[in-house]
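All protein chains but one are shown at their positions in the complex.
Letters A and B name the chains as they come in the text, with residue numbers starting at 1 for each one.
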Amino acid sequence: MFGLNLDITGELAAFFILAVCAITGAVMSLNLSRVIHSVLSLAFTFISLAGLYVLLGAEFAAFVQVLVYVGAVTILMIFGIMMTRQDHESQERPRPLTEALAGIGCLALFGILFFTIRGTDFPAPAGTLPEDNVGEIGRLIFSGFAIPFELMSVLLTVAFVGAVMLARREEDDLP
Amino acid sequence: MTLLGSYLTLAAVLFCLGLYGVLTKRNAIVVLLSLELMLNAVNLNLVAFAKYGMIPSLTGHIFTLFTISVAAAEAAVGVAILIVFYRRRVTVNVDEFDELRR
Partner (left out) sequence: MATVYAAYAWLVPTLPLAAFALLTAFGRSLRTTGAWVAITASLGSLVLALLIAGERLAGAEDYSQSFEWLAFGTATLHIGIDVTSLTSLMMVIVTVVGFLVNVYSYGYMRDDERLTVFYAYVQLFLASMLGLVLADNLLMLYIFWELVGVCSFLLIGFWYHKPEARDAAKKAFIVTRVGDLGLLIAVLLLFWYMPGHALDFSSISNVFGNDGGTISAGVTTLIALLIFLGAVGKSGQFPLHVWLPDAMEGPTPISALIHAATMVAAGVFLVARTFPVFEASPEAMTTVAVIGAFTAIFAATIALAQNDIKRVLAYSTVSQLGYMMLGLGVGSVVAGMFHLFTHAFFKALLFLAAGSVIHAVHTQDIREMGGLAGRMKITAWTFGIGALALAGIPPLAGFWSKDAILAAALEKDPLLFTVGAVTAFLTALYMSRLFYLVFAGKPKDGSHAHESPAVMTVPLVVLAALSVIAGFVETPWYGGFGEWLTGESARHAGYLAMIIATAAGLLGLYLGWLIWQKGTIDRKALAARMSGLVRVLERKYYIDEFYDLVFVRSLRGLGHMLRRFDALVVDGVVWLIAATAQAVGRLNTRMQSGQLQGYLLAAVFSVVILVLAMAGRRLW
């Protein structure tokens, strides 16, 4: 696909292994019968992605990925599973038409993306990333991206207030 | 020859898998999970371009951080809604979430 003029570097090998792990985790998360297993395999995918970020020199991003996704989102989902009864799984009637159509749509989309990627001539990068990620990111957040940062905090506040409001039990629901 | 194309392809694969899950899965939790997968694929794209794009800079990383935050917030709200819905009609089957029709 990329021609065989690629050296077998360590980077390539690492990428390959992590990519396989990510895809495996994703596919299994879709196909496992019990939801809790799906969540766990998706967590595996998240970890592989963090590894990929490290490979791309984005250590801070990898750190945040593990912290937030694996740590928080996965647990959130598990809470969601715990609070809802999940024993309806076996009664689902199969919907072959929808699945087939969805498969076709996704394949088509993938085809478009793939052919676009293959057909594009990416120019060589003009420079390199700075070595010290964390410091640089910090500097950028508080200088160039200050406003989005503040907005992000507002968003998070709104989100958790909203979640609490939504999930609050009504007075008459109390035992 | 950089690995940019490979990273982008991987991201595309993950995105399409996530999309398939969103469109097909019956369990609402799994739908939310697939949604998270899609967002992750986007993040991977961003970070890959940050390193291998035309002008490598840390903007990609910062964007990723913001995306992760938004995704987390959205997951929280989504699960909250799911729990509320579960209380009304004791099911997590997406097929039965069709009250918009009426």
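A few remarks follow.
Here, a contact is a pair of C-beta atoms (placed from the backbone, for glycine too) under 8 Å apart; a residue touches a chain by one contact, two chains touch by 3 or more.
None of these values were measured; they are calculated from a predicted model.
The chain not shown here is touched by just one of A:C106, A:I137 or A:A159, and that residue is A:C106. Not every partner is drawn; the one left out touches chain B at residues 19, 22-24, 31, 94-95, 97-102. Seen from chain A, the chain kept out of the figure touches residues 98, 101-102, 105-106, 108-109, 112, 115-116, 119.
What we mean here is this: only the chains that are shown with their structure count from here on.
Within the complex formed with chain B, the residues of chain A that make contact are 1-3, 5-6, 11-12, 15, 19, 22-23, 26-27, 29-30, 35, 38-39, 42, 45-46, 49, 52-53, 56-58, 60-61, 64-65, 68-69, 72-73, 76-77, 79-81, 83-86, 88-89, 92, 95, 98-99, 102-103, 105-107, 109-110, 113-114, 117-118, 122-130, 133, 136-137, 140-141, 145, 148, 152, 155-156, 158-160, 162-164, 166-167, 173. Of all residues in chain B, those touching chain A in their complex are 1-10, 12-21, 23-27, 29-30, 32-34, 36-37, 40, 43-44, 47-48, 50-62, 64-66, 68-77, 79-84, 86-87, 90-93.
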